[in-house]
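In what follows, a structure is listed as structure tokens, so that the remarks can point back to it.
Omission of a single protein chain aside, the complex is shown with its protein chains in their original locations.
For subunit A:
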Amino acid sequence: MKKQTIDSRPAGPKPWYDPRIRSIFFQIVTLSIVFWAGWTLIDNTLSNMQSRGISTGFGFLDETAGFGIIMSLVPYDATMSYGRTFWVGLTNTLLVSAMGVVAATILGFILGVARLSSNWLVAKVALVYIEVIRNIPLLLQIFFWYFAVLSNLPSPRQSVEVGNALFLNNRGLYLPEPVAQDGFGLVWGGLVAAIIAVVALRIWAKKRQLATGQIFPTFKVGVAVLLLLPALAYLVAGQPLTWDVPALKGFNFGGGITIIPELAALWIALSLYTASFIAEIVRSGILSVSKGQTEASKALGLPNSLTLRLVVIPQAMRVIIPPLTSQYLNLVKNSSLATAIGYPDLVAVFMGTTLNQTGQAVEVVAITMAVYLTISLLISLFMNIYNRAVAIKER
């Protein structure tokens, strides 16, 4: 007799009734539809563009641009390529975004704390500010600052001047530009040395505090070192710095640093607008820290400032960081409203003039979208890393 193997497990369902196989099947189907749709879109676009005689490809990036741009952080003139206009636009976008993020964060934190102030007037002023600013469309605010405020400044010949070095008119704010002479490297060296010294000091002070409980005034000493060391180097090197002071030449001021009103209007509007949202985020973060924490800290005898710095803010940050990231992303994307007032950002320069002169709409729009996506993902990445650093550590 043959030996019978007996499998005690019940026979599995048929493959088309097996939930595992089914789910894999449908995932493959869905994925292939998505890929097929994407491929069809691209193929369709290319063949339609070809049949309409529209040239495609990225060769246009090497052609001569031939138009002027008022402001650029990288060297640019009209004889350079369309590819160069991309970098001009990109750096201008990054400049106004970075300036906006810094200003909005500082102002937002101040407002958020002020909103919770026990001083009635301060709290109400912050409340009114937040409710007014965040409920008016950003584009209107940009127009307000540009057309209603900054364009009413006096003409260049009647500039507001401070000490014959700083001029303000409807063409911008003109500042003297520091020009480094031979030997200025020593000052940079001094600064680097000071930073290293401060970091070392901080590590040492922390160690000592853990060991002995004594607190070292790291902040005051650190600031002093940061200021004094470069200043000393500056004197030793024989004051190697001259100033390029702006002066009226023909139509406009020449020389020095110019902050054009387009940049100023966009920066002010973006900062004020985003700050009002950040203020609410900060407020919600602070309120999320339970009152018991503050009371416990008081019971330990910590003064108000230390309670805020060591107990409340670190816990509030966990709530604040994720929505703060979205606000930063919003600010960067909102900076594309620059095109409305003629600030030469990526959208105005590259997706505006370059797109129009070359007619390469699909390529230019794709590049621009990819850039905003990259910037946003990078901000998200760094904020997530920071978030992980401040998040609750399970020990």
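Going forward, a contact is a pair of C-beta atoms (placed from the backbone, for glycine too) under 8 Å apart; a residue touches a chain by one contact, two chains touch by 3 or more; residues count from 1.
We take it that contacts and distances are computed from a predicted model.
Trainee: Can you work out the missing subunit's protein name as recorded in UniProt? Choose among "Phosphoribosylformylglycinamidine synthase subunit PurQ", "Pyruvate dehydrogenase E1 component subunit beta", "Cytochrome bc1 complex cytochrome b subunit" or "Amino acid ABC transporter substrate-binding protein".
Mentor: "Amino acid ABC transporter substrate-binding protein"
Trainee: Return the single residue from A:12, A:53 or A:292 that touches the missing chain.
Mentor: Of these options, the touching residue for the absent chain is A:53.
Trainee: Given that one chain is not shown, which residue among A:26, A:188 or A:382 touches it?
Mentor: Checking each option in A:26, A:188 or A:382, the one touching the absent chain turns out to be A:26.
Trainee: Name, in rising order, the residues on subunit A that touch the hidden chain in the full complex.
Mentor: With respect to the unshown chain, the touching residues of subunit A are 26, 29-30, 33, 37, 40, 44, 48-49, 51-55, 66-70, 78-79, 147, 151-152, 155, 170-171, 249-252, 254, 261-262, 339-342, 344, 348, 352-353, 355-359, 361.
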